[in-house]
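The complex is shown incomplete by one protein chain, all other protein chains being positioned as in the whole.
Note that the chains take the letters A, B and C in the order they are written out, and that residue 1 is the start of every chain.
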Amino acid sequence: MSTQSYVSGSSKPVFNWKKVLKNHGGLVALVVILGFNILVTPNFLQLQTLFVNISQVATIAIVAMGMTLVIATGGIDLSVGAIMALAGAIAPLIFQSEFGQMYPALGVALAIGFPLLVAMACGLFNGVLVSVLKVQPIIATLILFISGRGIAQMLTNGNLQTFKNPNFSYIGTGKILGLPFQGWLAIAIACVLFWIISRTIFGRYVLAIGGNERAATLSGGPVRRVKIAVYIICGALSGLAGLIVVAINSASDAARNGDLMELDAIAAAVVGGALLQGGRAPIFGAILGAVIIQLVKYTLLANGVEDEVALIAKALIIVAAVYIQQARKE
Amino acid sequence: MLDSNAFDLRKYISRNPQSMAVWVALAALILFGFLRYDNFSGAYNISSFLNYNSMFIIISVGMSFVIMTGGIDLSVGSVAAFTSVIAAYLSPHGIEIALPLAVLAGVAFGGLNAFFIIVLRIPPFIATLATMLGAKGGALVISDANTIAVDWGSNFTKMGMEKIYNFLPWSIVVVGIVVIALWFLLEKTSLGRTVLAIGGGEDASMLMGLKVNRAKAFVYLLSGGCAGLAGVILASGFGAGQPLEGIGWELTAIASVVVGGTLLTGGLGSVPATVAGALLLGLVFNILNFENGLGTITISAYWQMVIRGGFLFAVILFQARVMSRNKRKGRVA
Amino acid sequence: MTQLLKMDAMQKAFNGVVALDGASLDIEKGEVHALIGQNGAGKSTLIKILTGVYHSDAGHVHFDGAESFISSPREAQSAGIATIYQELNLVPLRSVTENIVMGYEPKRMGVFIDWDEAHKRAREILQRFGIDIDVTARLGSFSTAIQQLVAIARAVSLDAKLVIMDEPTSSLDVSEVKVLFGVVRGLRDAGVSVLYVSHFLDELFEICDRVTTMRDGRTVDCRKMKGVTKLDLISGMLGRASSEIAEAGMTEFSGGEAKHGEVLLCAENIATGPRLTKLDITVHRGEIVGLGGLLGSGRTEAARALFGIDALTGGAVSLKGASARLETPAAAIKAGIALLTEDRKAEGIIPDMSVRENLTLALLPRLTRNGQIDRAREREIVQSFIDALGIKTAGMEQPIRELSGGNQQKVLLARWLAVEPELLILDEPTRGVDVGAKREIQAIIRDFVSKGFGVVLISSEFEELVEGADRIVVLNEGRSIKELKNPGITEDILVRALAHTGEEAA
Partner (left out) sequence: QSLPPLEQKERYKVGFPQMESNNPWRIAESKSFVDTAEACNWDLISTDAGGSAAKQVADVDSMIAQGIDVLFLPPREEKPLIPAVKKAAAAGIPTFLVDRSVDPNNAKAGVDYVSFLGSDFIDQGRRVAEWTIENFKGDKAVVVQLEGTTGSSPANDRKKGFDDAIAKDPRFTIVASQTGDFARDKGRQVMETLLQAHPDVDVVYAHNDEMAIGAIQALELAGRKPGEDVLIVSIDGTRDALQAIIDGKMGVTVESSPFFGPLACETMKRYAAGEEIEPWVQVKDRIFTQANAAENIKDAY
């Protein structure tokens, strides 16, 4: 039997704007916002604008990518902001310690490595709760959401830690080819994650678990380990973002670092095309989503829209962007 | 459960092992407080505890309906803040005007959520996140970013500040009536059953010919209305409309619902267990305050966060244990 | 007789894939009407258009004497069409009662549900099917078969003019099928029409009055059941002359005598809980061992135990003579065991993934070097299976949810064949599969054992079991109580073994 009769013959290559809108809703939204800014926002077409936006969006993008992986397995991670605070609180403790000052290079290396380990441990905690104890992700990660920041403040006694350490600050203020280091970092992470998702067995399992966890288990997939790994990755990326924030500010504020990041990251992931029920992991979509959210913020600020009105505008834009995205599913 | 085997406790527990955990934990915590602190069981503490937590009980119950359908409502806190401002503005006209209109404002936000979710097919998490931002912005706009004083002369403040026999706050009475009505609605009406069925399988419910969209719209309107009521209590009990209140309420409510044994994927849920969940989480704060008062230690803010997280962890571990013990007894699909 | 339903020139395409291409159907009042066709012929699609799940691209529907525009399942129900969908559509988390009465709850004072009455009603309706279960328990705690019966019970209780049954018997065994037929006849006698879709052609002769045959989205035939032969039906479905088909027997199993080799698997006294208390089973190389049993006898539980899903609470398993600890499916797969589950939707497919990704899911570890998937080999393997099994798909990138049920099943079978297991456990492998494909699958199974591998076959279709298995282990209430050996097993012997098991076991 031929499969031909099942494919309709009329597929003329005509430009169909509806289709473009459906398949590339996020890009369309981006173009609209860019166009608006070019026309309205003063001094928008400047290298410095690009610089500012990249340096600000990098942390959201990095966390959003981790969130995308978690969401792809059908989970969610509310603890990203708290993990940022925790990692960010630990770093200065290390390089400002006596040891860190005695061996500055080693101190900075440890100040990056150790907080990341702690962040991964947080991810492990979340992952174990979710996959071994079968706690629902929103609640499992709510535990660290509530207490993670508290732990960070305990470590620092609630104090703001300020410092001067150009080596460490490089991850937040460094430049490569004139653009912020953290922007390049985000791109590099995206490339690696994209490769993992589309080419590796791990990536395939991530999507399979989100698509039908039972089927994945019964096909011999290491479901528990993959889920734990996904939370660990998300934790590590959150920790990294926390370090970047601390590095830019030359100060670690455990009470504020990563505040409300979970909402931005989830919104970015979904605007970028992730489905909350799992099964999809659009990594570059997450970056796109983060950029859209960043640009919305930028646009409203730069044009002097009052904070309260900006909230309403942000709400509408998120709805519109997701609406365009959702059209694809129909 | 109100159905025929309502009072068959063993059956109830074996069917709802996850709700049982919350009752045990609640009883344990009350006992702990009772034995450890002097004035813990005093009338003043009980009545002010109930007054404050009536807001969380009502939004948690509203939230539980949303969650039972497999949805979520992140907007409750902001909506409560918004309606508290509305209620404050309307307070000179008395509670009989302010209450219904403010609740209606909450319902309107629920309608917005329902529109986003049902008509535009935007996932609930995002739709209600947007409404959360929008309601917060709206509250700041209509209040000009100020708290709005209520009219102390009218009967408006009675609901949040006066108590029957100097003990039972009006707020908890009103909330109690609403909660019992909702409990009945869930257990005894087609609408309630449809809510549960949707969470258990939206496509299946649709194919079974249930009025899926109507029930979904209902839960968001309900949750909005409950947030509206919480807003009235907020304004009435604290003498002001507060555009900045309600931050994090959605997570408190979600936690109450889940601690009460409702599955976030929907399909299961109990109104009384949700109330117990809300009381349990509220009690943790109350106990921390009393612990502070013992003077042995002064628990700093961050310690409190850690303890609260640890407590949630303990309850969840307990719940997971109960669940897995029960699972071993038989296959739960 | 008067006409109840007429569907004419129905068209439906999904993203360019044509599912219906001018299909028609007419049903008279009080008849039982069969609808047959190969997997993917468009039967379910036609039904879903009728019940408003899908909206047709073109065509007319007349129902009960008027042109009708049914746009939702709810409208269909109020118009008097009750449907049992192919993929069970129930709410497992809710009670049996709720699943039956939902939407039509008995009320007190017009508002409050009368639960006592509802439970009573549910119990009564289930008793008509000979089942006596706790109707207040969660539906999900019962087996697929019970769930299917509940779905049927719900549809039958709806007081409809037309009851549509899309493969209602795919999870049922003989005795339940008998009960069902009784119910169907009862409906017919009450003047209710029944549209009956099934791949078990024998069933049709028993209860259907007329039969409509579909092929490639078109209606190719509609005739009285009387005087039709099975061969006619098959040739109509396949679009081939009956002479071509007549050559072979009805199952592809009756092939050559197999040579049995060394012991592959030996399970002694294994138990996993109350539903599987004592199972002894041995599988040799080159052998198909059937598991016979009635509803709830523990066949599925046995499969789950052997595949490491449920932990053993007693007994021991050895593989190729060495004792084996199969604690997870992954371990079982590594040890060379595969399981095709009975619940395709919940435990088999990953709906949004492509045919390719679904097919290679279990094979992945072997397609991978340093964590990276060898995509060229993946495509090659997938294509070879699509060709070998005749999987009807628009391409290997089509999401599996868009395939018809039978083709999904083939993909899942391919998933397991691809890992080249030594022991393949098949729980209802041909459920929902059309005659042509069924024979293909059976041939594949036969071919598989002839290479010196072993198969455990669970099937509620006795013909398949009797002809296919070299031995049949008979299960009753979670215990293996008897073993039958081929040649020499007939359906009769099997049925008697099942029926008398109770006494013999005692």
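FYI, contacts are C-beta pairs under 8 Å (C-beta built on N, C-alpha and C of every residue); 3 or more make two chains touch, one makes a residue touch a chain.
Quantities reported herein were computed from a predicted structural model and do not represent experimental measurements.
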Touching partners, among the displayed chains, of the absent chain: A, B
Options B:Ala102, B:Ile117 or B:Ile148, residue touching the unrepresented chain: B:Ile148
Options B:Ala240, B:Ala253, B:Leu268 or B:Val315, residue touching the unrepresented chain: B:Ala240
Subunit B residues that touch the omitted chain in the full complex: 37-40, 42, 44-45, 48-49, 52, 55, 140, 143, 145-149, 152, 160-161, 234, 237-240, 242-245, 247-248, 285-286, 288-290, 292-293, 295, 298, 300-302, 304
Subunit A, residues in touch with the chain not shown (by the definition above): 41-44, 46, 48-49, 52, 55-56, 153, 158-160, 162, 173, 245, 248-251, 253, 255-257, 259, 297-298, 301-304, 307-308
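As a convention for this text, only the chains that are shown with their structure count from here on.
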For subunit A paired with subunit B, centre-to-centre distance based on mean C-alpha positions, whole Å: 30
Sequence positions of subunit B contacting 2 or more other chains: 263
Residue list for subunit A, restricted to those that touch at least two other chains: none
Subunit C contact footprint on subunit B (complex, rising order): 2-5, 11, 15, 184, 187-190, 193-194, 196-197, 199-201, 203-211, 263, 267-268, 330-333
Of subunit A, residues touching subunit B in the complex: 78, 129, 133-136, 138-140, 142-154, 158, 263, 266-267, 270-271, 275-276, 307-316, 318-319, 322-323, 326, 329-330
Residue ranges of subunit C touching subunit B (in the complex, touch as defined): 51, 53, 72-74, 76-78, 83, 85, 89-94, 98, 102-103, 105, 107, 111-113, 115-116, 119, 136-138, 140-141, 154, 273-275, 346
